[in-house]
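A single structure is presented below for examination.
== chain A ==
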Amino acid sequence: MHEVVRSGPQAAAKPILPVSAERLFVRRKGRVLLDIEALTIGGRGTTVLVGPNGAGKSLLLNVLAGLRAPDSGRVLWNGEPPNRQRYCRFGMVLQRPVLLRRSVRANVEFALRAVGSSAEQARAQAHRALEAAGLLALANASARVLSGGEMQRLALTRALAAGPDLLFLDEPTSSLDPASMQTIEAMVRNASEDGMRIVLIAHDLAQARRLGDEIIFMHRGKIVEHAPTDRFFGAPATPEAQAFIAGKILI
Partner candidate 1 sequence: MQDFAASFFEAFRLVLGLDPGLIEIVLLSLKVSMTAVFIATIIGLPLGAFLAVTRFPGRGIVIVTVTALMGLPPVVVGLVVYMLLSNAGALGPLQLLYTPTAMIIAQTVLVVPIIAALARQTLEDLNGEYRDQLMLFGLGSLARLRTLLWEGRYSLMTALLAGFGRAVAEVGAVIIVGGNINHVTRVMTTAIALETSKGNLALALGLGLILVIIAFAVNALVFLLRAAAERSAYA
Partner candidate 2 sequence: MFTSLRCLAVTLTTILFPVATVAAGEFIVLQSTTSTQNSGLYEHLLPGFEKKTGIQVRVVAVGTGQAIKNAGNCDGDLLLVHAKAAEEAFVAEGGGKQRRDVMYNDFVLVGPSADPAEIGGSAQIGDALQRIAHSRAAFASRGDDSGTHKKELALWNGIGVDPQAHSGSWYRETGSGMGATLNVAVGMDAYVLTDRATWISFGNQADHRILVEGDPALFNQYGVVTIDPAHCPNVKEAAAERFVEWLLGPEGQAAIAGFRLDGQQLFHPNAKNGGS
C-alpha cells in the first residue's frame, strides 16, 4: 500500500540512526521531568512509548527530535548533535499536528520542497503519497477544514512522503474514531514493514501491543522498563509496570 519513496536530494542525505541519549536531565520548577541515563534507538522495528500522563514521553520525544534542549546531557544523531538540516531523513508528527493554511496537496509538497525536492519531484511524490493515504480526493481542499481523522492522516502522510529513516509519532490516534485509527495504524505498519524505524507514543495499550516490537515504559521522567512487547505485557519486571498494565493509577 504505502510505498516509501526515496528519491531526490534527500536520498543522498546522511543516515540519522542510531539516535542516542546520554544522561538527559530536565527540571522545571523543582520537578524532575526527564531523567534518562542512556537510550539508543537503532536497528529496525517500532518502539512504543507508554506510561501515565506526565511521565515525560512527549518531552523525551521532543528532546530526541532536537526540538527541546535538555538541562544537561546530550542527544546524538549518528554521533552528532541534532541538526535537522543535515539529517533530513527524519520525520515527526506532533501531538497536535500543525497544518499550513494551504491545500492538502500544498502541505505535502511544502514538506518535500523543504528537504530539497524540486517542484516537479515534489508534485509527483505528493501525488503518490496522497494516493497511498487515500487523500487524493481531498488534495485541493484547504488543510484547515479537514476532520480530525483526515488531519492526522494528512500529517502522517506529510511526514512519510519524504521517506524518512526514522519517524516519531506523538499519539497519532488520540481522539480519533475507530475507522480513522485503523487507517493510521495500517499506514504505520506498512511504513515499518518497509524498513522505517518508528518511535510512537501510545495511550492505548492495545495499540501498543498491535504496533510495538518493543515497549519503553516511562514513569516520573525515567525509563522504568525497556523490553520486547511480548515480555513487557507477559511478564512486566517492575511493580510500576505491573500496576500500569493492570490499569491502576500511578502517581
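Candidate entries met the following condition: all candidates are chains of the complex that A comes from, given by their letters.
As a convention for this text, contacts are C-beta pairs under 8 Å (C-beta built on N, C-alpha and C of every residue); 3 or more make two chains touch, one makes a residue touch a chain; residues count from 1.
The shown structure was predicted, so the numbers you read here are calculated from the model rather than taken from an experiment.
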For chain A, as assembled in this complex, the candidate in touch from 1 or 2: 1
Residues of chain A touching candidate 1 in the complex: 62, 65-67, 84-85, 88, 91-92, 94, 97-98, 100-103, 106, 110-111, 114-115, 140-142
